[in-house]
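See below for the structure under consideration.
Only a single protein chain was left out; the remaining protein chains are all shown in position.
Chain nomenclature is as follows: A and B, assigned in order of appearance, with residue numbering initiated at 1 for each chain independently.
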Amino acid sequence: MSVARKNAWAGALHRLEDGVLALAVFALVLLATASIVLRTGFDTGLPWLDPLLRMLVLWLAMLGAMAAAREGRHIGLDIAARWLPALAARVVRMLTYGFAAAISAILAWQALRMVRDEYEIGGIAFASVPSWLAQAILPFGLAVIALRLAAAAFRAPTPPADGIPGH
Amino acid sequence: MTVVLVGLGLLLLALLGAPLFAVIAAVALLGFHGQELDLSIVMIEFYRLADMPVLVAIPLFTVAGFLLAESQAPRRLVRLSDALLGWMPGGLAIVAILTCALFTAFTGASGVTIVAIGAILLPAMLQAGYPRLFALGLLTTCGSLGLLLAPALPLILYAVVAQHAGGAAVGVDDMFRAGLLPALLMILMLGAYAVWQGRRLPPRPPREAKGWQEVRAALLDVAWELPLPVIVLGGIYAGWFAASEAAAVTAAYTLILTVVIRREVNLRALPGVLRESMVLVGAILLIFGVSLAFTNYLVDAEVPARVFAFIREHVDSKLAFLMLLNLFLLLMGMCLDIFSATVILVPLLLPIAEGYGIDATHLGVIFLANMELGYFTPPIGMTLFIAAYRFNVPIWTLVRACVPFFLILFAAVLIITYVPSLSLALVR
Partner (left out) sequence: KIATLAPEGTAWMREMRAAGEAIQTRTEGRVELKFYPGGVMGNDATVLRKLRVGQLQGGAFTGSELSPLYTDAMIYGVPFLFRSQDEVDAVRKVMDPVIVRGLADKGLVVAGIAGGGFAYLMSRQPIRGRDDLVAAKAWLPQGDVISSVTYEMAGVQPVPLSIADVYTSLQTGLVDTVANTPAGALAFQWHTRVRHMVDMPIAYLIGIVALDKRTFDRLDAADQAVIHEEIQAGIVRLDAQTQRDNIAARDALRGEGIEFFEPNAEEQAYWQSIGERSAQALVEQGTLGAENFRMMMAELERVRGGASDAR
């Protein structure tokens, strides 16, 4: 695949991801507001709404963390990066992001084990949504984060000229 | 030996800029591995994020904060505070201190204050001519200011935990009253510093409209934004809404305000703003999730209990104990989130502290005051990271910016610790 094609694909994927994220935010605001309107205006509510909101927060967090990993924008210290010469900074970047990618991969694997266990037990998160489905974002999101951090490890770090740490 | 080496290695990785969530997760994974426990416990703990109703407020307030920051709201806020407090040196800084303190009182110091309000106030303060380091330091510090102001959740949680832990009668209302004067002390000390800094500001250019006319014009200018503090403060203090409901109303109102009414965030830019806000939520909650696992490892391995056993053995005077307590709590406040810290530490601390003759209510104020300070204690205080992220500046800059504020509040914490009557005057 040519570089241009590859970038086009990546671009489309990122737009899709951003779209899903924006929609999820809208859903959160809408559902949370709807819950209040139902409760105060009509003295009623939907029993699955509150657990759904809580699950949505987890999903938003993971989607947001995936987006952060795409740009290598996770919260971290940046004291050393500012003082190191370019070559050393590259090596340090490989080391630190490689480490983070490995840890994310381990977490993804452990999350997958948890989801499998939950699937066997057949727990219910809310309404008829099984817990394993609610948890499924964890192994998926962490695996994506692992891949993205691994890719970021090989990119040259842009010096944070008073920019976002690690950006 | 291996433990020390691995610990140093992780510390080095953290200092070299490894994503913090990975470092904390690594500690938790290694810890559980050392206890010969199943490593999926880390993710079981992480999944508790979906069990916490309080967390729903975080993305909602964050979205609102990002949208407001993107709009002209900060400029209007400066105009209003200028009209109201412009005559006073440090007026805007004092507005910032009070707003943050009130906001934190009901959001808890989960970083929401910085995300939602700090980002509006920073451009405002820079516009008003405050030195950049001063503005950054003040706003980062204010991220946890207000923890001692009723009805902050930590005050309630402490009362609940303490009542069971020591059998001492610590009422929620006691804690509300006990926190008031210490909180005012902190606000006053920061305010005095702000006034002193404000005196050195360049003289403001004369405005055309002055006095009440300008106040009126500025008020009209922010007419659409004014319901927001009413929703948030009035809604919760008057009991119309739960905190998460206030967050929902705030987010919905802000969305309509900035996109439809003011049209200062256009539809094409909207997904980008929403995405940016969730990147922040993701980065924060990822750390919070793995820190739940880390805390659980500490609980499982009974680390706090061992530390306390050690203290009990080696410290005998009340003064020495208080001094050690301050250092210890500062360290803990830096590492743990306030809710975990309260649940884990208070039951262990209380019997020991009472043994040294320290009042349970006073201990609560000391505890929370230290936690407040711990939030921006370098190098790993939580709000430092959130602020660095939100204000788009390196941590190192923030650490420097926070030093004077840290010293001021550290002095306040010492006064609070060694003058029990400050906490207890309103209780008895």
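Please note the rule applied: a contact is a pair of C-beta atoms (placed from the backbone, for glycine too) under 8 Å apart; a residue touches a chain by one contact, two chains touch by 3 or more.
Fair warning: this is a prediction, and the values are worked out from it, not measured in the lab.
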| item | value |
| --- | --- |
| Touching residue (missing chain; options B:138, B:161 or B:274) | B:161 |
| Selected from B:6, B:299 or B:315 as touching the chain missing from the view | B:299 |
| Selected residue (touches chain absent from view) among B:6, B:30 or B:52 | B:52 |
| Which of B:13, B:28 or B:41 contacts the chain that the document leaves out | B:41 |
| For chain A, the residues touching the chain missing from this view | 38-39, 43-47, 50-51, 114, 117-118, 121, 123-124, 126, 131 |
| Residues from chain B at the interface with the omitted partner, ascending | 32, 37-38, 40-41, 44-45, 47-48, 51-54, 151, 153, 156-157, 159-161, 163-167, 171-172, 236, 239, 241-245, 296, 299-300, 343-344, 347 |
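The working rule: only the chains that are shown with their structure count from here on.
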| item | value |
| --- | --- |
| Contact set on chain A toward chain B in their complex | 18-19, 21-22, 24-26, 28-30, 32-33, 35-36, 50, 53-55, 57-58, 60-68, 73-82, 92-93, 95-97, 99-100, 103-104, 106-107, 110-111, 113-114, 117, 125, 134-135, 138, 149, 160, 162-166 |
| Partner chain A, residues of chain B touching it in the complex | 13-22, 25-26, 29, 39-40, 42-44, 46-47, 49-53, 55-56, 58-60, 63, 241, 244-245, 247-249, 251-252, 255, 270-272, 274-275, 277-287, 289-290, 379, 385-386, 388-389, 392-397 |
